[in-house]
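Note that one protein chain of the assembly has been removed; the remaining protein chains are unaltered in position.
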Amino acid sequence: MNDRTQTRTGWLAPDEIETVRGQVPLIYVDAVPVRVDALGQLTHVGLLLRAMADGTISRAVVSGRVLQGERIRDALLRNLEKDLGPVALPRLPVEVSPFTVVEYFPDEGITGFHDPRQHAVSLAFVVPVDGDCRPAQDSLELTWLTPVEATRGDIRREMSSGHDRLIRMALAHAGVLP
Amino acid sequence: MNDRTQTRTGWLAPDEIETVRGQVPLIYVDAVPVRVDALGQLTHVGLLLRAMADGTISRAVVSGRVLQGERIRDALLRNLEKDLGPVALPRLPVEVSPFTVVEYFPDEGITGFHDPRQHAVSLAFVVPVDGDCRPAQDSLELTWLTPVEATRGDIRREMSSGHDRLIRMALAHAGVLP
Amino acid sequence: MNDRTQTRTGWLAPDEIETVRGQVPLIYVDAVPVRVDALGQLTHVGLLLRAMADGTISRAVVSGRVLQGERIRDALLRNLEKDLGPVALPRLPVEVSPFTVVEYFPDEGITGFHDPRQHAVSLAFVVPVDGDCRPAQDSLELTWLTPVEATRGDIRREMSSGHDRLIRMALAHAGVLP
Partner (left out) sequence: MNDRTQTRTGWLAPDEIETVRGQVPLIYVDAVPVRVDALGQLTHVGLLLRAMADGTISRAVVSGRVLQGERIRDALLRNLEKDLGPVALPRLPVEVSPFTVVEYFPDEGITGFHDPRQHAVSLAFVVPVDGDCRPAQDSLELTWLTPVEATRGDIRREMSSGHDRLIRMALAHAGVLP
């Protein structure tokens, strides 16, 4: 999960965000980028390789904060473009409800979803992506994996923060959990 | 709701379908075609004008039977192409779960959803459509309406079988019920 | 929407909450209390009469903030008990995903959901309630209404902040929108 700072209304300086983190849970969006076939069936999930809040370089989904005054849909698109580049052509969902809500805590034992910096509540969406993805900013690489590959032990061990469970929850929602 | 007959495995002759209708509920898919903006937000719903099972010419959503051996996704695509033509470019949902399940009965009083011919259970989906729609077969016309227009009294009175409620349930699911 | 302050970890003094409100969106839960029959079908929705953030006395659903370190389920139960009393016996949902996400803004024009104090993102749930409800704290009264009554013009005009739409979205989700 990343925070961009100071460049427009609603963005905070590092010390401000630190103070807020101690006061209220922050709202995030998580997006699982997927490739689908002509019938809408999920064929691949996209995993980023990137620097995580816990200091590891891990495979992870697209994730980022919802800013003050920003709509959920705008936050989703902004964070998708941040991590996948400007020509990924994500198809944002019509429905407003996330497929799951992820509760990240500094204490790993509460939900299994972990963020050492803060308590964050993240609305998670599965987002079909048609275009060309070019990982940008903190993301080093994007890999497309089949449902079988994405749930294999070696790949799961390359994820942190609980993202391996989030991937399997997304696959279950799409009816393709192996 | 329409039934195509006799042209391939899984399709039934008219007398066969009559017999089955008296024995088990039939499975249908209903699809609410929608236009969305770049953020995925619903801007318009598409209403067909067509001959209905109850003998009226009414505004209605895309609807049709799931055939023996046919997957839900294939039934959705086949029925969308039947009513919207071959270049409508529907984006089928990634998730397998419908936004609602409509139970049609010959007796209008049971659920408010009505089919004089049969008991049918229909899985209902909201389907964004990007392409050019050309109503075909039993459909005379397709009209794109804003959420406000689609829920106006005069438009609602042009729908039968409970489709005016189905439209409002789709708008609620998409967060744009006026 | 109400905020309780200063009584335990995660609760903030009034000036602190004011500062945070200008910095990040706050997370809320909205709960629509309902009565259901033996088959789980919604028969009545419960509307509170209470002082709202916009200064009106209006009919509204249960609503409240998610505190720092608090799980969504705990926030739901705490806010239900706050508004309905200790013996309401709410049945919290098994699933983690809300039926809709409500985005409240100080500017009414953005989503139609309005909170003059802040940008809030609220996870909305339909919660069956079996027990005896005794409105407490800021809530003056609880009234159980049928779906037809709850969507009547005169009742809708007694709601503010967009709660009349939220009620209809809940009824649509439960399959009983008139």
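Each chain gets a letter, A, B and C, in the order it is written, and its residues are counted from 1.
Everything that follows uses one rule, which is that contacts are C-beta pairs under 8 Å (C-beta built on N, C-alpha and C of every residue); 3 or more make two chains touch, one makes a residue touch a chain.
What you are looking at is a predicted structure, and each value in this text was computed from that prediction instead of being measured.
S.K.: Going by the contact rule already stated, which one of B:P25, B:G85 or B:P178 would touch the omitted chain in the full complex?
M.R.: Looking across B:P25, B:G85 or B:P178, the contact with the absent chain belongs to B:P25.
S.K.: Just name the one of B:E16, B:D37, B:D54 or B:D130 that touches the chain not displayed here.
M.R.: Residue touching the chain left out of view: B:E16.
S.K.: Mind listing the chain C residues that contact the chain we can't see here?
M.R.: Residues of chain C in touch with the missing chain: 34, 36, 38-42, 71, 73-74, 76-77, 91-97, 99, 126, 128, 173-175.
S.K.: Tell me which stretches of chain B touch the chain missing from the display.
M.R.: Residues 12, 16, 20, 22-27, 66-72, 96-101, 103, 105, 110-111, 119, 121, 123 of chain B touch the chain that is not shown.
S.K.: Which chain A residues touch the hidden chain?
M.R.: Residues 100-101, 165, 168-169, 172-173, 175, 177-178 of chain A touch the chain that is not shown.
One rule holds for everything that comes next: only the chains that are shown with their structure count from here on.
S.K.: Hey, which chain ends up farthest from chain A, C-alpha centres compared?
M.R.: That would be chain B.
S.K.: Counting shared numbers against all numbers at the contact of chain B and chain C, is it over half, same, or under half, different?
M.R.: Since more than half of the residue numbers are used by both chains, the interface counts as same.
S.K.: Can you compute the centre-to-centre distance for chain A and chain C, using the mean CA position of each chain? Integer Å is fine.
M.R.: Roughly 28 Å separates the two chain centres.
S.K.: Give me the residue numbers in chain A that touch at least two other chains, ranges are fine.
M.R.: In chain A, 71, 96-97, 99 touch at least two other chains.
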